[in-house]
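For reference, the structure I am asking about is given below.
For this depiction, one protein chain was excluded, whereas all remaining protein chains were kept in their positions.
Each chain gets a letter, A, B and C, in the order it is written, and its residues are counted from 1.
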Amino acid sequence: MAGNTFGQLFRISTFGESHGAAIGVILDGCPAQLPIDLDFIQSELDKRRPGQSKITTQRKESDTVQILSGTFEGKSTGTPIAMLIPNEDQRSKDYSHNTDIYRPSHADYTYDAKYGIRDHRGGGRSSARETAARVAAGAIAKLLLKHHGIEIFAHVSAVGRIIAPNLESSLTVDQLLEIREENIVRCADPATAREMIECIDGIRKDGDTIGGKVSCIIRNCPVGLGEPVFDKLHADLGKAMLSINAVHGFEYGSGFSGSEMRGSEHNDIFIPGNEAPKTLTNFSGGIQGGISNGMEINFTVAFKPVATIMHNQQTINAAGEAAEIKGKGRHDPCVVPRAVVIVEAMAALVLADQLLRNKSSKLD
Amino acid sequence: MAGNTFGQLFRISTFGESHGAAIGVILDGCPAQLPIDLDFIQSELDKRRPGQSKITTQRKESDTVQILSGTFEGKSTGTPIAMLIPNEDQRSKDYSHNTDIYRPSHADYTYDAKYGIRDHRGGGRSSARETAARVAAGAIAKLLLKHHGIEIFAHVSAVGRIIAPNLESSLTVDQLLEIREENIVRCADPATAREMIECIDGIRKDGDTIGGKVSCIIRNCPVGLGEPVFDKLHADLGKAMLSINAVHGFEYGSGFSGSEMRGSEHNDIFIPGNEAPKTLTNFSGGIQGGISNGMEINFTVAFKPVATIMHNQQTINAAGEAAEIKGKGRHDPCVVPRAVVIVEAMAALVLADQLLRNKSSKLD
Amino acid sequence: MAGNTFGQLFRISTFGESHGAAIGVILDGCPAQLPIDLDFIQSELDKRRPGQSKITTQRKESDTVQILSGTFEGKSTGTPIAMLIPNEDQRSKDYSHNTDIYRPSHADYTYDAKYGIRDHRGGGRSSARETAARVAAGAIAKLLLKHHGIEIFAHVSAVGRIIAPNLESSLTVDQLLEIREENIVRCADPATAREMIECIDGIRKDGDTIGGKVSCIIRNCPVGLGEPVFDKLHADLGKAMLSINAVHGFEYGSGFSGSEMRGSEHNDIFIPGNEAPKTLTNFSGGIQGGISNGMEINFTVAFKPVATIMHNQQTINAAGEAAEIKGKGRHDPCVVPRAVVIVEAMAALVLADQLLRNKSSKLD
Partner (left out) sequence: MAGNTFGQLFRISTFGESHGAAIGVILDGCPAQLPIDLDFIQSELDKRRPGQSKITTQRKESDTVQILSGTFEGKSTGTPIAMLIPNEDQRSKDYSHNTDIYRPSHADYTYDAKYGIRDHRGGGRSSARETAARVAAGAIAKLLLKHHGIEIFAHVSAVGRIIAPNLESSLTVDQLLEIREENIVRCADPATAREMIECIDGIRKDGDTIGGKVSCIIRNCPVGLGEPVFDKLHADLGKAMLSINAVHGFEYGSGFSGSEMRGSEHNDIFIPGNEAPKTLTNFSGGIQGGISNGMEINFTVAFKPVATIMHNQQTINAAGEAAEIKGKGRHDPCVVPRAVVIVEAMAALVLADQLLRNKSSKLD
């Protein structure tokens, strides 16, 4: 109940602080016999790790993952898969100056108030470093989904007010991935990507940060995933996304703009035919009544700007006295390029969980 | 795991279909000795029930609640509180014409695909009628929160493109409630309310429907609620809201607009002083690192337009053949006036649950 | 977390007090399309209800069950199945004399201490009347198991020191049931049954009560049920049985006598052959490493004597002052004849749950 576990049947429990010995995850419920491709897991982590490009933080963490249990001769055994990512850079940091200062819009104050104890070395448990554990587990979820033909793709759809066009539906996920990975901001539209990179680089030079959005699609999702009435597929996706650091909003299908539409324009009309029903439009975002309908699932996640900026800021200490935060060190000017793979990982975890849960929906 | 349970320590399980004998809820985990005010529970249900005004559906359901267990001499006993709301109008309906037709943007197709069986009498389990059970349980959650001084208030903040101004922070929750309940659309700004009512009435005459938004604030929330890293307070609120019928989006604090901001403008600066820390701005929406910080919590929920419209629509039957839905009967032209109390109920359930969970955060 | 829910995927939540309006249960997770035989559910309840014979309590409760949701045209729909059993005899009771007296070896004191409030009308929630809800849900679990060919049979294997011989392995479950139901004590050995009935009748005339045992077998259980390491099949069965009122012990396979054996005599040797492995002996009780191995599962449950006796007893009131309980009214001289169907119900619930959980054990 303490909040470090996600999922029901395909379930992860993460642990670790940013400046402790290691972070890690236990994945329980992965079906036996799934080939576990360690290189793939590492390649996913590489997309999230710091120091990838000039527009991410320059901290040094190789984020090298070890599998401690749950596999045998390259396959899952049905027992818990524990993965460990040692922290390499934790000793070199000196956070002693922050011992009792509450940084603005960080979790310093709330953790201190809740637990009455504060690990003042960086963000401790509240650091986004924890998401590396999610990415490792999410990579295994992706392997399970791939076995079932399900594809997930996310990219940066906005940096500040720079908005990418909708994804080209004629492109395959492989093609989209190739385009996305050709630029350091991870936007599937090269022209927008160039603008975004320029923007972030300017923000970085200002010592400031900026928000953005990540949009995600899921293709080939079987009909029937999602458990009414509380564990609707989009409700689980929403919770998954909102649990990622810095996320302030989630919408799927027509989203917020759907609130401005009329029913007569929003309804997705079925196309008659012999195959599985398709709809003319997809304002439902691939989910109806909380259950996937076989159309492409799509959603968008809004990230606030990172709170760590390189400016001096007024703040308080634990006694409530005025204090100043000095802008220094290394930071992410915009979190979304590294968040793309986190969004995909959390989506994969939700899908894998709902896939297993759906096995009991009707009699064999 | 089948999705009909919400919450961990203050936990509800709902049951019932729109045209069965009854709907209801079991609330497990309500602390003993809480005065259970049946009149208050009923008054909450009255704000959700059909037939309240000209801008809601004209169906006849009194939604009279009975408590079957868990109370003794007006107080909770610590045992499960079961509440029953008999369906009164269920026999008179004739849904036989819909037996094998999939209504557009309803859950007919997805339920049929998932379960291989379809209760074709109205929406069955997917009907928003299920939310009456949530409102009943949410009313008890509100009683618990009131005991702890916590206040929740929601209102209609948008109907289509008609947007209400931000809530007046100088008004108390009691004052806001009084203003809100003076108009049938449940908007806390009387001038906007008039526009909204006019809009909905026009939509209704067109036989169409329209989307909208509900915004909610929580005042006097103690610092420390929310369980990192997955059960962040806003992640639980987001899931709660996204589990409500027709919801397509959730944002809190700066929300989607936060994705366009810079860190230097978004950071909420602490005000020095002897009291519990406050911040100059509240882009964090009262939650930092997933934990309440004592500031006002605020969030907004986007509802799509109701799928049932009074127009004839092309669709398909279970065999995939073209079919037509005839526009007839009674419907809600806009769901948000009745959804206000559902949003409050779900928020209250999340808060009550996190309040109990927080009891174990540190050593006694 | 408040303890009124049992099971993970095939999950029940019970509610209700002995002298409230009704008791009931929500069963969530029953796969869709299962034929729900209401007559069978009622016939199971009839085996548990009071007043069946001279050796049970003479209270009058018909225990008539109603299904409120989750079925359509005689089949489960995949949505929660809510069942209600109204209390009929609750108003006629006069428990006012017991308001603040703690009955010996009842739950009066502990409930009062835990919740600070006491429903003094009979046992309230601690009454074994709650098990009627379990029997109703267990009946549906049995229907699911029957669909998969799994059979459960329990009988009274001891009353006080009168011990029944082991079940005849050459008899089918149907034959055992027929023999068992021919006597009011529900022992599958007619000669022992006569002794038991005589014993209980004598105890009843003394105004006393006596303990006993129920033994249960499960046949045709597929190999593979049980989730290591904590949710071993026998651990879940043990918890299920220990959650039944008055149970003080559980053993399976060789049980307590296994603690006296040597490995060389206890090991169950596999028989070579082309079919699914069988063993020469079955000290493992059909479960190895917490997982069913295809052999007959067997276990035994020990019940203490009922605490309500017809003698005057010294006790205390809530103030700690000496008080006297007058022996009067109607009681069960021995609980095991009515407990047989409760044991079967709880076993069926565990098996149904593990059957669904096992669906995710390996890749499709």
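A few notes on this one:
The definition used in the following text is that a contact is a pair of C-beta atoms (placed from the backbone, for glycine too) under 8 Å apart; a residue touches a chain by one contact, two chains touch by 3 or more.
The shown structure was predicted, so the numbers you read here are calculated from the model rather than taken from an experiment.
Per the touch definition above, the residue from C:Val65, C:Leu167 or C:Ile291 contacting the chain not shown is C:Ile291. Checked against the full complex, the candidates B:Lys60, B:His147 or B:Arg330 give a single residue touching the omitted chain, namely B:His147. For chain B, the residues in touch with the chain missing from this view are 1, 9-10, 29, 31-34, 78-79, 147-148, 228, 356, 359-364. With the whole complex as reference, residues 1-5, 8-9, 11, 13-17, 20-24, 26, 28-29, 32-33, 66, 68-70, 72, 75-82, 84, 114-119, 124-125 of chain A touch the missing chain.
Even with one chain removed from view, chain C keeps its contact list with that chain: residues 1-6, 8-9, 14, 102, 104-107, 109-111, 113-117, 125-126, 130, 158, 160-161, 203, 208-213, 223-224, 226-232, 234-236, 238-239, 242-243, 248-256, 258-264, 266-275, 277, 279, 283-285, 287-293, 302-309, 311, 313-316, 320-322, 357-358, 360-362.
Throughout what follows, only the chains that are shown with their structure count from here on.
By number of C-beta pairs in contact, the leading pair of chains is A-B.
Annotation: 39 Å between the Cα-based centres of chain B and chain C.
If each chain is reduced to the centroid of its CA atoms, chain A and chain C end up 46 Å from each other. Centroids of chain A and chain B (each the mean of its C-alpha atoms) stand 26 Å apart. Among all residues of chain B, those that touch two or more other chains are 1-5, 8-9, 14, 114-117, 125.
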